[in-house]
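All protein chains of the complex are present and in place, except for one that has been dropped.
The chains carry the letters A, B and C, assigned in the order they are written, with residues numbered from 1 in each.
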Amino acid sequence: MNETRPMSAPRRPPADEQPPWAKRVGIRITLLTPERVEGELIARDELGNGYGILHGGAIMTFADNLAGTATTANLPDHQTTTTIESKTNFFAAIPVGETARGECVPLHRGRTTMVWQSRITRGDGRLAAIVIHTQMVIPARG
Amino acid sequence: MNETRPMSAPRRPPADEQPPWAKRVGIRITLLTPERVEGELIARDELGNGYGILHGGAIMTFADNLAGTATTANLPDHQTTTTIESKTNFFAAIPVGETARGECVPLHRGRTTMVWQSRITRGDGRLAAIVIHTQMVIPARG
Amino acid sequence: MNETRPMSAPRRPPADEQPPWAKRVGIRITLLTPERVEGELIARDELGNGYGILHGGAIMTFADNLAGTATTANLPDHQTTTTIESKTNFFAAIPVGETARGECVPLHRGRTTMVWQSRITRGDGRLAAIVIHTQMVIPARG
Partner (left out) sequence: MNETRPMSAPRRPPADEQPPWAKRVGIRITLLTPERVEGELIARDELGNGYGILHGGAIMTFADNLAGTATTANLPDHQTTTTIESKTNFFAAIPVGETARGECVPLHRGRTTMVWQSRITRGDGRLAAIVIHTQMVIPARG
């Protein structure tokens, strides 16, 4: 929500510059266009949920970051975005050691909101999760 | 999904033993009962989204972990759980440096699924996010 | 989405005037304040799903209408609203013949969006469904 963003927010980074937490998780953007963003996440041991599979929170972080990156790639420099809601369905576990792949495509790109769909697949190509994200477009101030 | 869980899954840890990724993120469980789970997450620099606020993925990881912990606290030792879907609404940003607090309460506790609602608040008590989670109950095998 | 609303849209009706489809379904508003809207829906035979219970679509129509009514009750005359997304969890069936009751309360009331939560209960007081709705606030035009 724009009204709650700290006033000291730094200038918006470019779309291909990933935020600290995305880097720490290990998310890597492999394709960045306004119509499609792709990425990879290696399911390292530390990302596990205690059953030898990738933690759902890591999957949602991966997808959320794809959608934020994709929205930013559609905005002029003086606009930013924030996720206002997202919905995840999980279909199959991703074993630790595999590489998760994600692709994010637009469902709607309006002036006020953009809605994206991310598909996360595992090593064997099986669909692991689908996420639909609504991103608010935050206009320039001043 | 039970059909995709690795066959080598270790015995289920107790509800109060947090998974590797939850520990790495820094989630701390402060209350654990079958009717209510509470926790804390300090919004450290590394959990930021590049605008000086807590990354949405970290918030969803926090909430997802509360719901998994809460479900496990309602299951006998031979049953486990997996999140099949969750929905997050974000209302207010949590500045880096603050402590996010989360509480998770049941909406439905059935034999097949449990549905939980997590509320994440920030330092000033304002509601930052609400998450509704559906957890599948995975019966014993063998 | 405002950009797709027909240009011939009539002047906004007052919050207590229900739309044609809500009236046809049989939704009745029993309390209307900016902080809380309540309503009733009798589960008539024609609203059934073929198993003797209220159709999920009727429940979602009921809830959607509560959220639209509640948003309108918070807007000045020259602003309208549209639902941009909603999420429903169903917990218990409502048998045909019973009266469903709904209550809708705010989770967030901002200038751009409002988010509401509707609880639908059945005759015995059991929670039948929860819906979270995001309503876009559509500003006046020029």
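Quick note on the criterion: a residue touches a chain if its C-beta (ideal position, glycine included) is under 8 Å from a C-beta of that chain, and two chains touch if they have at least 3 such contacts.
Note that the structure is a prediction, hence the values are computed from the model and not measured.
Participant: Based on the whole complex, identify which of C:75, C:93, C:114 or C:137 touches the chain you can't see.
Facilitator: If we include the chain that is not displayed, C:93 is the one touching it.
Participant: Name every residue on chain B in touch with the hidden partner chain.
Facilitator: 1-3, 84-85, 87, 108, 110-113, 134, 136
Participant: On chain A, where is the contact patch with the chain that was removed from view?
Facilitator: Within chain A, the residues touching the omitted chain are 87, 89, 91, 107-108, 115, 117, 127, 130, 132, 134.
Participant: For chain C, which positions touch the chain that isn't shown here?
Facilitator: 1, 4-6, 8-10, 12-13, 17-22, 24-25, 45-53, 55-58, 60-62, 64-65, 68, 80, 82-93, 95, 126
We adopt the following convention: only the chains that are shown with their structure count from here on.
Participant: Report back the single chain whose CA centre is most distant from the CA centre of chain B.
Facilitator: Chain centre farthest from chain B's centre: C.
Participant: Which integer distance in Å separates the CA centroid of chain A from that of chain C?
Facilitator: Chain A and chain C have C-alpha centres separated by 31 Å.
Participant: Any idea how many Å lie between the Cα centroids of chain B and chain C?
Facilitator: 29
Participant: Quick one: which residues in chain A touch 2 or more of the other chains?
Facilitator: In chain A, 1, 84-85, 87 touch at least two other chains.
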